[in-house]
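Reviewing the structure listed below.
What you see is the complex with one protein chain gone and the rest in place.
What follows is subunit A.
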Amino acid sequence: MARRRRYSRDPLGLRRALSGLLLPGLVCAMALLAALALAGAQGAAALAERWQRGAAAAVTVQVPDAEAGRLQRALESLRAMPEVAEAQAMPEDRLNALLRPWLGDAPAITVPGVIELRLHDARTDPVLIGDRLARDVPGALVEAHGLWVQRLAALARSLQAMALGVLVLVAAVAAAVVAVATRAGLAARRDAIEVLHGLGARDGYIAGRFARRLGLLAASGALVGTAAAVPALALLADLAGPWVGSEGRLASLAGLPWPGLLALPPVAFLVGWGTAQSTVRRWLRQLP
């Protein structure tokens, strides 16, 4: 009875022909890499987003000799500019607190007034704002740290693209590994396949048996690999918390790219299934 039950699921004896831990092990390692790439992609995206939204539009303006009139004039002229979303004078106590480490409590030194700007569009050239402002308030200086923020954001974006590239590469390598395993299985079961073919089994039947077996092997490997990746990713997310603004273990665990991680085993199944299907069907075409 046991033998009979064994048949109906496995007429080609693939459980023995395609066994061992090599394929699931390789897929497991690749799922780990894919999980890392997923987390990397998400992290880079979050950083780029945050930098661009938060700091990127911030431009500061220094107004020397900031007696009340000049600062006020500068504010008015800035607020009148269409590209400026918001202009705010930095409160004196905050400014002092910022400068204290360098200047100490030295009331004798006159500090410039500082205005923080938010621009509608980060790509606006701050030099033009500075030129126009200088006409109204001579000596005002525009400081554009938006530039390096933009470069950082670009870096984050290319990291994200790279991580996606790694995902594609991992999928391709997984497909290649499955193809090699499928060929090994075909070689091991060549006689059995020829017998079934001779008995009138359709290509789809034989390919389906291989595809199901290899899909399951790949999915099981991916499941283990993904499960192994989660604690490592949670630790990384925890360490990266201060930069991306999440606080606490639970928050960083929730911040993992769960949809992507949960999709890894099914995607591995599909890669294994599809690769086996096409490999076996191509191989079967040599039979009459």
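Everything below uses one rule, namely that a residue touches a chain if its C-beta (ideal position, glycine included) is under 8 Å from a C-beta of that chain, and two chains touch if they have at least 3 such contacts; residues count from 1.
Going forward, contacts and distances are computed from a predicted model.
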Check your understanding: So which of "UGSC-like domain-containing protein", "ATP-binding cassette domain-containing protein", "Succinate dehydrogenase hydrophobic membrane anchor subunit" or "Aldehyde oxidase" is the UniProt name of the chain that got left out?
Key -> "ATP-binding cassette domain-containing protein"
Revision key, fill the gap. Of the candidates A:Gly69, A:Pro138 or A:Gly198, the residue in contact with the absent chain is A:Gly198
Exercise for review: Touching the hidden chain in the full complex, which residues of subunit A are there? Just list them.
Suggested key: 3-4, 7-8, 11, 13, 16, 191-192, 194-203, 205, 285, 288
